[in-house]
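One structure is given here, and the rest of the page talks about it.
In this view, the complex is presented without one of its protein chains, the others remaining in place.
Let's turn to chain A:
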């Protein structure tokens, strides 16, 4: 492997980074390779590791930031990916070096936050879902009634017809709302946990500042 292919592979593996970050990382290691006289691919692998190992090390540092950009790019935010992010962030929070009393507090607070959020969002979700389902149900029953009455009692049938169409319409309108609400809740959930993580990981820096 030549040094060129080595860096081409690293560049490919750094695809999750934005072009500026990728360029800067590659430049740093190209600089390094030239200063260290690493002029063959083998020498590079011996010092910096395989392209895969090197890129993984660079990317590890970006992991939290990377999940954010991934979301900004809005890859049709599928909920399962969002849930995975939430777990990653919770794990990251729990892995922060903390004193035990603080750790317990944080743990309990996270638990409480999860329960409160799930309850609030869950009840809103169930309300919307209930209205949607009853809209369809009333709509369906009314239409059925309308068909039965159309010959015997025309005016009542028309009333039922109107109710049926209104019910179905309500249901149809609420389906996208329900879908949007589900996604939005998952996303704000993820955002909340990232915020907690950032606050906690910043704590240590503020301690340093006050020590000065």
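The working rule: a residue touches a chain if its C-beta (ideal position, glycine included) is under 8 Å from a C-beta of that chain, and two chains touch if they have at least 3 such contacts; residues count from 1.
Simple rule for what comes next: contacts and distances are computed from a predicted model.
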**OP:** Report the protein name recorded by UniProt for the chain absent from the figure; options are "Penicillin-binding protein 2", "Transcription regulator PadR N-terminal domain-containing protein", "Iron ABC transporter" or "Signal transduction histidine kinase".
**Re:** "Transcription regulator PadR N-terminal domain-containing protein"
Subject >> Residue of A:6, A:29 or A:193 touching the missing chain in the full complex >> reply: A:29
Original post:
Among A:48, A:146 or A:196, which one is in touch with the chain left out?
Top reply: A:48
Original post:
Tell me, which residues in chain A touch the chain that this view leaves out?
Top reply: 24-25, 27-29, 31-32, 34-36, 47-49, 54, 57-58, 60-61, 204, 208-209, 211-212
